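Only a single protein chain was left out; the remaining protein chains are all shown in position.
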Amino acid sequence: MQTHHSYWLAFKSVYTKDVTLAFRQRAEIVNPLLFFLIVITLFPLAIGPEPALLTRIAPGIIWVAALLSTMLGLDKLFRDDYNDGSLEQLIASPYPLSLSVLAKVAAHWTVSGLPMVLLAPLFALLMNLETQSLNATVLTLLIGTPLLSFIGAIGAGLTVALQKGGILMSLLVLPLYIPVLIFATSAIDTSSMSLAYGGQLAILGAMLAVAIVAAPIAISSALRVSVS
Amino acid sequence: MWKWLHPYAKAERAYQLCNTLLPYFAVIAVVGLLVGWVWGLAYAPADYQQKDSYRIIFIHVPSAIWSMGAYSSMAIAAIIALVWQIRNAELAVISIAPVGAAMTAIALITGAAWGKPMWGAWWVWDARLTSELILLFLYFGVLSLYHAFEDKKSGGRAACILAIVGVVNLPIIHFSVEWWNTLHQGSTITKFDTSAIDPSMLWPLLINIVAFAGVLGVVTLIRLKNEILRCEQHRPWVRELVNRG
Amino acid sequence: MQFESFSEFLAMGGYGFYVWLSFGSCALILVGILVSSLADGKKLKQAVKAQMAREARIKKAKEESQA
Partner (left out) sequence: MLEIDTVTCTKQDRCLFDSLSFTLHSGQIMQVEGPNGAGKTSLLRIIAGFARADEGQIRYNHTDIREDYDSFAAELLFIGHKTGVNQQLNAYENVQYWLQVHGAKASEEEVYELLAKLGLIGLEDVPVRTLSAGQQRRVALVRLWLNKAKLWILDEPFTALDKKGVALLQTQFQSHLDAGGAILLTTHQDLTAHFAQLQTLTLEYRL
């Protein structure tokens, strides 16, 4: 055995562990996606199938569905590690907890956000969105879903020690999702009018940049409180 | 031994400080509300456009201002609590939150009651009202997180973290909602043109704003006293205090 | 005074319902939170008193059993 300090290696091993575990229990990846799909299916059934109407409400539906299905995986983000004591081991490691947290959030995005980005063309098709809006949908999901993972992880960290943390977590996190929802849907809306939506994307990007820096600190202090 | 006694003295001192401050806030609150309400309801002239319905401004604006003010003071207390690890600041966070939530609720109810005669609907997705609604959710989040923890020490720290996260997000939420509102051009009628406000209306409004600050202070101090007592209830000084009064 | 009579004051130029609803609910909420906070404090002090009485009883019983 030898000591081998490498931030990258530590990040990678936390990330790989979470992704590997998710792939071993495939339901973890598939179920939120199916949920996403079903929620989107419900809207035309409830509101009516007129293509024009669907085009009009599609951005909102896709994004509300994305918010909700992200919430599904969040509850599990730290739960297993908290229950089996891995979280304590991460705290008592020579690496900063923020690093491990960053890796875990990245893993959560890989298994929950990324598949949504990849499947976005399918949803756009279902909701009668045009090509230019499709691009906007994919781009907003690409920038927006990591933000959802970061903000959501704060809620997950705060509630991991509570037995019935799931609902409480949604209560804490959903209001914080509002800016993401507003800018993302407006970007898609703007694109459907063939207007430039770079401004909204830039704002989403700026929020993501802030989240990458600030959220791991908030998440790790939340986890320290939960573990104590 | 002395180190042991030190924090008790601190809590006791904080309790006494609350007691000293309480009468000042109480006087501001009672006199301010009395003068502000009578002036606002009976003596201020009616608005030429909105007639007497504008009088709701004398409680809507103060409660809206202090709903935000309470959240910021809560977040400042939370930062103090986490950075310097001061337990009393943590208790202050927990004490302010319900009062802030009450202020927010008042702002929402009065906003709706004002909206009905002005816009013809109880609820309009106006930027300011929507922001207040989200603020109410944030308050509920802090409160329910605190109460979900069995160990109140962890609960207090968790609530502090959430309050700080919330205060970072609040300007973003506010900005995004304002922006969303102009985008959809819903109800952009401003309820009250603040730049052109007549002094005869401005004075009672200012008095009410100060009075609401007094109310916020009074209730927060009472609640803070309770919280200090609750976590110090086994200490000798609390027992002495209870025996005395 | 902006109003000629008390009934006019109550009517608020036809907006009485909305104005009084606002001021009424505001007063209700503020008084409510004030009263509940005060009651909470009273309850806490009583709980401390009860705890002290309990301890005194235990102490007394112990002394009696020793004597």
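Here the chain labels run A, B and C in written order, and each chain numbers its own residues starting at 1.
Methods note: a residue touches a chain if its C-beta (ideal position, glycine included) is under 8 Å from a C-beta of that chain, and two chains touch if they have at least 3 such contacts.
Everything quoted here is computed from the prediction, not taken from an experiment.
Visitor: Check the whole complex and report which displayed chains the hidden chain contacts.
Guide: It touches the following shown chains in the full complex: A, B.
Visitor: One chain is left out of this view; which of A:Q25, A:T131 or A:S194 touches it in the full complex?
Guide: A:Q25
Visitor: Decide which residue listed in A:K17, A:R56 or A:K76 touches the omitted chain of the complex.
Guide: A:K17
Visitor: Would you mind spotting which of A:S100, A:S133 or A:S170 touches the chain that isn't drawn?
Guide: A:S100
Visitor: Contacts of chain B with the missing chain: which residues?
Guide: 1, 3-4, 7, 85, 150-151, 233-234
Visitor: Determine and list the chain A residues touching the chain excluded from the picture.
Guide: Counting only chain A, the missing chain is touched by 1-6, 9-10, 12-14, 17, 20-21, 24-25, 80, 83-96, 100, 224, 227-228.
Rule of thumb we're sticking to: only the chains that are shown with their structure count from here on.
Visitor: Examine which chains touch each other and state the graph shape they make (line, ring, star, complete, other).
Guide: Graph shape here is a line: each chain touches the next, no loop.
Visitor: Greatest Cα-centroid separation from chain B: which chain?
Guide: Most distant chain from chain B: A.
Visitor: For chain A versus chain B, what separation do you get between their C-alpha means, in angstrom?
Guide: So the centre of chain A lies 32 Å away from the centre of chain B.
Visitor: On chain A, where are the residues touching two or more other chains?
Guide: none
Visitor: What part of chain A is in contact with chain B in the complex they form?
Guide: My answer: residues 154, 158-159, 161-162, 164-165, 168, 171-172, 174-176, 178-179, 182-183, 186, 207, 214, 218, 221-222, 225-226, 228.
Visitor: Hey, which residues of chain B end up touching chain A in the complex?
Guide: Against chain A, chain B makes touches at 82, 134, 137-138, 140-141, 144-145, 148-149, 154, 157-158, 161-162, 164-166, 168-169, 172-173, 175-177, 179-180, 183.
Visitor: Any idea which chain C residues touch chain B in the complex?
Guide: Within the complex, chain C contacts chain B at residues 1-3, 9, 12-15, 18-19, 21-23, 25-26, 29-30, 32-34, 37-38, 40-41, 44-45, 47-49, 51-52.
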